[in-house]
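Only one protein chain is missing; all other protein chains are in place.
The chains carry the letters A and B, assigned in the order they are written, with residues numbered from 1 in each.
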Amino acid sequence: MLEIRNLHARIGDREILRGIDLVVKPGEVHAIMGPNGSGKSTLSYILAGKDDYEVTEGDILFNGESILEMEPNERATAGLFLAFQYPIEIPGVASMTFLRAALNAKRKANGEAEITTPEFMRVVKEASAKLNISPDMLKRPVNVGFSGGEKKRNEVLQMALLEPKVAILDETDSGLDIDALKVVAEGVNALRSPDRAFVVITHYQRLLDHIVPDIVHVLSAGRIVQTGGKELAFDLEKNGYAAYVSDAA
Amino acid sequence: MTDMVSPTPLRTPAEDTLLRRFPAEKAALPGNDTVRSLRDEAFAGFAAAGLPHRRVEAWKYTDLRANVRAIAPAAPAADIARVGALPSAVPGDNARRLVVANGRFVPELSDVAELPAGVTVGSLADALASGDPLVLGALSKVPQAEENVAVQLNAAFMTDGVVILVADGLSLDRPIEIAHIADGETAVSTHVRNVVIAGAGANLTVIETIESVFRAAHQSNIVTDIVVGDEAHVDHIRLQLEPDDALSLTAVTATIGAKARFETFNAVLGAGLARAQVFARFAGREAVGGFRGATLLSGRRHADTTLVLTHDAEACESRELYKAVIDDEAKSVFQGRINVPAHAQKTDARMMTASLLLSEGAEANAKPELEIFADDVQCGHGATCGALDDDLLFYMLARGIPKAEAEKMLILAYLGEAIDEVENEAVRETLIHRVEDWLARRVAG
Partner (left out) sequence: MPAVQETIEQVSAIDVDKYKYGFFTEIESDLAPKGLDESTVRFISAKKNEPEWLLEWRLEAFRRWQTMTEPTWARVHYPKIDFQDLYYYAAPKKTAGPKSLDEVDPELLRTYEKLGIPLKEQELLAGVVSDKPRVAVDAVFDSVSVVTTFKKELAKHGVIFCSISEAVREHPELVKKYLGSVVPTTDNYYATLNSAVFSDGSFVYIPKGVRCPMELSTYFRINEKNTGQFERTLIIADEGSYVSYLEGCTAPTRDENQLHAAVVELVALDDAEIKYSTVQNWYPGDAEGKGGIYNFVTKRGDCRGRNSKISWTQVETGSAITWKYPSCILRGDNSRGEFYSIAISNGRQQVDSGTKMIHLGKNTTSKIISKAISAGRSDSTYRGLVSIGRKASNARNFTNCDSLLIGNKCGAHTVPYIESKNASAVVEHEATTSKISDDQMFYCLSRGLDEEEAIALIVNGFVRDVLQQLPMEFMVETQKLISISLEGSVG
């Protein structure tokens, strides 16, 4: 479904990714763990198509086709979703307008008609209720004045509405207390299905208590240095990243 | 901040035309002796200085001398049928519409029947002819307006306009719309002067539109003097919808009484060269003012918004917010100045201007000034200039929204901050539609 081949990337003169290989199959949940500065966020931004980074080598295949030349919105409508570590505030743009534009963009790409207002209201109401998102919150501009937890729940709401094939969660646990974390994790778990894959990027193991991965990778200095089952996460929690950091250096 | 080595410049053809026209035309212009000397005095001001150019600080970014090549002939009487066929530019505003065509008030196209008691609507030409002291006393009596060359030219050549008087305590439930319409297949020039006097405690909304029947390079110079009585509330909105190669010089002057409220919003959506000026003075204490505007520019258009606000009384509060969106090789200018003399203690003034550059060739200039002599004040200004925020755009793209649509949403949101402050819903809707049209044309290329 998602295949990363020998991916090298840099920003300016600084090489951040130095040859990443990763194969994600439908229904799988992959966790990518790593110390600060290992390239985790860079990887998520490159998958989503941020043009601050330059891919110097390698390829990213989505359903067998390279997406490197695709615009971020084309990737999104094709079914790739990035839950941002720091969701962006957009003053002046109403949350509902934003959700509707996103939903319609996807429908248009699939050759479907625009969603009707009653239908739109219904799906938003349903999805937001599950995530404890009040109608009041959705009356505000996108993420403006949202707490950290509200922002992350809003990300999951968008994911639920857009029904991606692959969802990348970038440090979704950062800035959340345990209760907020549970709500977010439940939201994500509810979306798990045999034809949807997740890539969960995180520094800590605690998120993985709630979103249990099938495969865990350790990213260090721009490379995947270790791959294992979910027990690898526990090991990391206990022993830290020191072994991998010195390895890479 | 450049050293001045200014040789006396030669006269331009445009200046020559104006210098020739005034003596030839003044006898036919309306007004008693007082008005005639007022015209002479104003014209003398222009004659001494000529058209303002870049070495004149207040016109640094808008050089009329270099950019006004020729003066169009004075507009003849308009074709009433053609003008009458033009619908209101603000549909749904339920306004009492007054038409000023080619510089003349046209009662037969104006909705002046059954005016509420206490409201007077008349022609400026009549007021000038009779030398109505109330009207003459209201003509640009605001700091820096009378010395302004564009206002001086208006005072010298003004032909007509409307005079609106609202009695003390009267609240008008319908807005008054003044439609300025230029009619001519080729360029004509007009000089229009309106006077609005709101008595103490009066409440009204005045909407001005500036349009034309044909898309010709008209030249209009429109000044509206507004006197806001104590505790009165005047909402003023101006929509500039001139053809793209028109020359538009406009000014609003406002004298604001104690505990009064004055709001003015100016949308610059047209003209190849526009200078929209606001001169306002808080004359009584505890008044509140809102000064806002939105400018949309494309092609090689040039628009200048210049605001001079004098807090001349204690404890007044003002908010200024001007936003510009600049595309192609267009150029925008914002100059805003807040004067706070020593006696205007407890002044609270905040001025903000923002420019959004959409293309490589676009240009923005801003000069927000504070001139403060009172110590117990809270004054500030901010200015920003830049392109659409990449992070915002990326976030929207990452949700599948195509770039053009994301940009449109962001631009609407950006302007919305100013437009949302307009109280009149019909105007707000008209503005949003105009912005959407503009954006659609932009995308269509």
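The definition used in the following text is that a contact is a pair of C-beta atoms (placed from the backbone, for glycine too) under 8 Å apart; a residue touches a chain by one contact, two chains touch by 3 or more.
Note that this is a predicted model, so its numbers are computed, not measured.
Considering the entire complex, the omitted chain makes contact with B. Considering the full assembly, B:Pro368 is the residue among B:Pro368, B:Pro402 or B:Gly416 that touches the omitted chain. Within the whole complex, the absent chain has one touching residue among B:Ala129, B:Ala387, B:Ala404 or B:Ala440, and that is B:Ala387. Residue-level contact of chain B with the missing chain is found at 1, 3-5, 57, 342, 345, 355, 357-360, 362-387.
What we mean here is this: only the chains that are shown with their structure count from here on.
With centres set at the average Cα position, the gap from chain A to chain B is 49 Å. Taken in their complex, chain B has these residues touching chain A: 391-392, 394-403, 405-406, 409-410, 412-414, 416-417. Partner chain B is touched in their complex by these residues of chain A: 48-50, 71-73, 75-77, 81-82, 84, 87-88, 90-93, 97-98, 101-102, 105-106, 109, 141, 158, 162.
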